[in-house]
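All protein chains but one are shown in place.
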Amino acid sequence: MGAVAPANAILLAAILFGLGLAGVLIRRNLIFMLMSIEVMLNATGLAFVAGGARWGQADGQVMFLLVLTLAAAEISVGLALILLLQTRRPTLDSDVGNRLKG
Amino acid sequence: MNALFTLAAIVAVISTTMVVTRTVAVHALLYLVVSLLAVATVFFTLGAAFAAALEVIIYAGAIMILFVFVVMMLNLDRDDADRENTWLTPRVWAGPALLSAVLAGELLYAGIAGHGTIVAAREVGPVQVGLALFGPYLLAVELASLLLLAGLISAYHLGRDSGRGG
């Protein structure tokens, strides 16, 4: 069983991060933007875990855990906001967010 | 192990691309779950079994379920998917895609140029993680709990507001 090189995992994290960023920038629908942010956060976590594996330290996974916490909190608030927006003003177009008032 | 890693990596990249490009929200969501599972596999091959388990349980399990519920409540239909299509013209996505590609390229370059010798991953078990979490990172754990509490309260508040304000 040949061990995996963490460096390759880092490269994968870079690719996933780029894809997530592209999603955030391209999509206008808030729910898709939120998903893309999830992808980006996940890529960050992957980079942390790979780093931890490279040095054989637990810190990488601890950081991943914190990223996970952050994602959970962010998603709960973000989804609540999306629901609110949908009921108040039936569109999820982020480009009309600049008409936000009050 | 290396073959498993390569396979999982390919699955992750493809499914993530699908997440970004789908027009139907539920489809994108399912691809996202696949992507997360693939990343969990990568974690496993890196010897981080604990992180892999968390990825499956919390990310692919809990958070994605949240997404599914919200998408159901949004009551999206055919029209929404069509509108997504009109929004996704090349003129719209070419610039951001280029920007993201450049950023990813830079990161890749840094990743390749950065390491001199390829070192194999070393396994880090849950015991070590637990010791680190409740040792030097105790304060971070407390902060994370507070963050979650804040998320809980704000989600409750926003949700209640929407129910009343209708």
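Think of it as A and B in the order they're written, each chain with its own count starting at 1.
Throughout what follows, a contact is a pair of C-beta atoms (placed from the backbone, for glycine too) under 8 Å apart; a residue touches a chain by one contact, two chains touch by 3 or more.
Criterion: contacts and distances are computed from a predicted model.
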item: Chain left out of the displayed complex - its UniProt protein name, from "D-allose transporter subunit", "Nickel-dependent hydrogenase large subunit", "NADH-quinone oxidoreductase subunit L" or "Branched-chain amino acid transport system ATP-binding protein"; value: "NADH-quinone oxidoreductase subunit L"
item: Among A:16, A:33 or A:58, residue touching the chain not depicted; value: A:33
item: Sole residue of B:99, B:120 or B:140 that reaches the chain not shown, by the stated touch rule; value: B:99
item: Per the touch definition above, residue among B:25, B:42, B:88 or B:107 touching the missing chain; value: B:107
item: Chain A residues that touch the omitted chain in the full complex; value: 21, 24-25, 28, 33, 94-95, 97-100
item: Chain B residues that touch the omitted chain in the full complex; value: 95-96, 99-100, 102-103, 106-107, 109-110, 113
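Throughout what follows, only the chains that are shown with their structure count from here on.
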item: For chain A paired with chain B, centre-to-centre distance based on mean C-alpha positions, whole Å; value: 5
item: Chain B residues within the chain A interface of the complex; value: 1-2, 5, 9, 12-13, 16-17, 19-20, 25, 28-29, 32, 35-36, 39, 42-43, 45-48, 50-51, 54-55, 58-59, 62-63, 66-67, 70-71, 73-74, 80, 84, 87-88, 92-93, 95-97, 99-101, 103-105, 107-108, 111-112, 115, 118-124, 128-129, 131-133, 137, 140, 144, 147-148, 150-152, 154-155, 158-159, 161-162, 165-166
item: In the complex, chain A residues that touch chain B; value: 1-12, 14-23, 25-29, 31-32, 34-36, 38-39, 42, 45-46, 49-50, 52-62, 64-66, 68-77, 79-84, 86-88, 92
